[in-house]
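Heads up, the thing below is written out as structure tokens.
The other protein chains are all here in position, but one chain of the complex has been omitted.
Up next is chain A:
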Amino acid sequence: MAFSLRILALTALVQAGALLFGTMAMAQYTPVPPRGIGAALDVGDQPGLVPPADDEVDMDPAYRRQPVYFRTSEPAGTIIISTNDRFLYLVEGNNRALRYGIGVGRDGFTWQGLVKVVRKAEWPDWTPPAEMIQRQPYLPRFMAGGPGNPMGARALYLGGTVYRIHGTNQPDTIGYAVSSGCFRLVNSEVIDLYNRVPVGTKVIVRQAVEL
């Protein structure tokens, strides 16, 4: 399940090892903390990483798309994102919703309220914003859409913000807050969501309560 994370940790170790000791025989990897409420993960974007096919198959069942009981006064078709417990709900009416597991941004994203889907794109290109380049200088300035692109298979652009709902090339970051990014779903599920919602869909973003 944590395949690409292991890869990342290994890569980092090997790089550090190569630098310091020439070679590195350590086969260890950073233990992955449990997912869920408040869970965060210290992992950067990995442009160019193509996730192994079984990564999505091994996905934690709690974060797979599933119909759930959901009571709301919002009309069917509305998307409600609960950043605190890492779920995106597509309201279906009659006290039910489709629930998708998501990964959320960790730094600085405290905005909450109502936006709309203003644009949809398949295999979107990626232009990391300046703040991200500053945090992760190794990122490319532009990357064309494709399987190794951190934007993943589909993107729903949220009007008036720099944020979007998109796919990922790191399926095992679902269930966590990660160092950057907006709302990420695994590719198979963002494709499913993309096919269900039109441009103009209402998106409500909820944040954790502040003390």
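One rule holds in what follows: a contact is a pair of C-beta atoms (placed from the backbone, for glycine too) under 8 Å apart; a residue touches a chain by one contact, two chains touch by 3 or more; residues count from 1.
Keep in mind that, in the parts below, contacts and distances are computed from a predicted model.
Set against the options "General L-amino acid transport system substrate-binding protein", "Carbohydrate ABC transporter membrane protein 2, CUT1 family", "Protein LplB" or "NADH-quinone oxidoreductase subunit M", the UniProt name belonging to the omitted chain is "General L-amino acid transport system substrate-binding protein". In the complete complex, the residue from A:V50, A:V68, A:A144 or A:V162 that touches the missing chain is A:V68. Set against the missing chain, the residues A:Q46, A:S82 or A:T173 yield one that touches it, A:S82. For chain A, the residues in touch with the chain missing from this view are 34-38, 57, 60-64, 66-72, 80, 82, 85-86, 89, 96-99, 175, 206, 208-211.
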